[in-house]
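Every protein chain of the complex appears in place save one, which is left out.
And then chain A:
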Amino acid sequence: MKNCEYRQIDPQVLSTPTPPPTQCAEKTPKQVRRKWEVFPGKNRFFCDGRIMIARQSGVLPLTLLLILFTSSLFFIFDCPFLVKHVTSCIPVIGGVLFTFVVISLLQTSFSDPGILPRATPDEAADIEKQIDSSSSSSYRPPPRVREVLINQQVVKLKYCFTCKMFRPPRTSHCSLCDNCVERFDHHCPWVGNCVGRRNYRFFYTFIVSLSFLTAFVLGCVTTHLALRSQGGKGVISALQESPASALELVVCFFSVWSILGLSGFHTYLVASNLTTNEDIKGSWSGNSGLQSAGNPYSYNSIFTNCCAVLCGPLPPSLIDRRGLLPAEDSPAAAPAPPEIELLGFGAKTDINMEDSCQDFAVSCTG
């Protein structure tokens, strides 16, 4: 590794190109790293940063397994009978619902929920300065809290010690993922990710389509068993003939209530533009203040709230995980604290711009 840059060129083999310096990755200026490799939160990245999940994937494998297993049983054992005796639309409807469920589940799990990147050291220092200069006994809120008036409601913005910034409204720090997430709803173990601003619509689609799928499968299995037991054979023999249906019946029966309940709850949240976090904490209800305590973010119309939450513009990921880190000459290896890396890339990208601006400034001032 030490001698790969200062290779004495043998004049006799001048025509052969020098080998690509892939061995000495650390010294090569061409080695590029992406920002996800130095991401400070507890997330895991795949496909070179395209896919991300929380480090604790929770029971996502179980969720996928249950859905795939039950649906396969349905398509293999119930559909042939139902197509013959009822209608051939059944596998089609089932197929569409299944596709929606799986796609929205994967999108909820693998996308950025709305993580806010941590403040750069310069910003953190600036905020500290502001906090120090404003902290005095006469200042009513404690220094690490800022109060903002939103829609005639006083909202307290807390300072996040991990991310070194004042959290925007509706943002919360997830301790499992160690990230501040915008419009934080909750961390869902079934999905293995936080549910926040950017993936709430995927999550909602997932639970709604899952409720439809579960109810649909339950209905079909019940119909199947009912039809089978019709010829005077009885339910027991029907179950014996199609044991898979029995299994599906059990799984669907026990899960449909909770899934339907969850869908109903989230429909209420969507219609009132609330997050689970706010609802649980009772942020906007039951305030003893004199002013009318209401949700300042609501548009006061169920239709507008639904449109805003589900069909509103989808902001891009702020963490830019596939962005390139500028090639450092002496890359701090993984053990280096993330702050140094952040300062490195922040300053570096500015320095390139600074160079060109400096030239321009020089030419202007003569």
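Note that contacts are C-beta pairs under 8 Å (C-beta built on N, C-alpha and C of every residue); 3 or more make two chains touch, one makes a residue touch a chain; residues count from 1.
Operating definition for what follows: contacts and distances are computed from a predicted model.
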Problem set entry | Identity of the absent chain, which is to be given by its UniProt protein name, from "Ubiquitin-related modifier 1", "Golgin subfamily A member 7", "aralkylamine N-acetyltransferase" or "Leptin" | "Golgin subfamily A member 7"
Exercise. Who touches the missing chain here, A:Ile150, A:Val250, A:Ile280 or A:Leu324?
Worked result: A:Ile150
Seminar exercise, completed: Answer key for A:Asn43, A:Thr63 or A:Ser104 versus the chain not shown reads A:Ser104
For this session: For the chain that's not shown, point to the residue among A:Asp48, A:Glu123 or A:Glu241 touching it.
Result: A:Glu123
Seminar exercise, completed: Listed in rising order, the chain A residues that touch the chain left out are 99-100, 103-104, 107, 116-117, 119-120, 122-123, 126-127, 148-151, 155, 157, 165-166, 168-170, 182-183, 201-202, 205, 296-297, 304, 307-308, 310-316, 318-319, 346, 349-351, 353-355, 357-358, 360-362, 364-366
